[in-house]
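Yeah, one chain of the complex is gone here, protein chain that is, but the others are all in their spots.
After this line comes chain A, so read on.
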């Protein structure tokens, strides 16, 4: 069996994506109280309730069984479309599935998976930059769900690309000009950062970039980027952290 499929004959392709999503954080499990509050909101801003998809976040509730079906019915009655449930114990997960809803793990996922360790010598799964990106299925596409990072020991050299698709990337060494380091979470470089560093590649705006010596060609957090030209020259060569605040990349000295 050949895995090669003619692109024209494909019925679909999987794409990772970030969509704006309203999260309804429940602090009460009582459908009646939810109905009252929704009715109030609906009269305030009717434009909002246009079959808007929502994720019901039940993390704050401490109840093993939820009247999930009734809560959903209340939502639909107010033109909100519950598409998934986030958090909650196993019975909640099961009833979400039974109702045809998706289930997401809670936001504060325990970081149980140890960092995968790789060294700079040998084949460190270094993809050539020509490889088509963007057809990657990303299970943890919501911010904050990134677990399972990666440690890279050695110099990331020109033309090499090192990626942590699911968590933080730690580089113990330098990232040279022409090299690219990417992470779903944050990028930490214990050395000079001369190449490109992209953090939060699946849209995690909480991610950051940290390095010992800033000379980066490009810095990007969740798609917001700065080129070397845009960086305050006084910060070059210093230890910095890069964070996103109000859609602006802020670069501040470390320590």
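Keep this in mind: a residue touches a chain if its C-beta (ideal position, glycine included) is under 8 Å from a C-beta of that chain, and two chains touch if they have at least 3 such contacts; residues count from 1.
Just so it is clear, contacts and distances are computed from a predicted model.
Participant: Just by its UniProt name, which of "proton-translocating NAD(P)(+) transhydrogenase", "NADH-quinone oxidoreductase subunit D", "Septum site-determining protein MinD" or "Glutamine transport system ATP-binding protein" is the chain not shown in this complex?
Facilitator: In UniProt, the chain that is not shown appears as "Septum site-determining protein MinD".
Participant: Which is it among A:42, A:84 or A:177 that touches the chain not included here?
Facilitator: A:177
Participant: Out of A:57, A:160 or A:220, point to the residue that touches the absent chain in the complete complex.
Facilitator: In the full complex, the listed residue that touches the missing chain is A:160.
Participant: For chain A, which residues touch the unseen chain?
Facilitator: 120-124, 126, 155, 157-160, 173-174, 176-179, 192, 194
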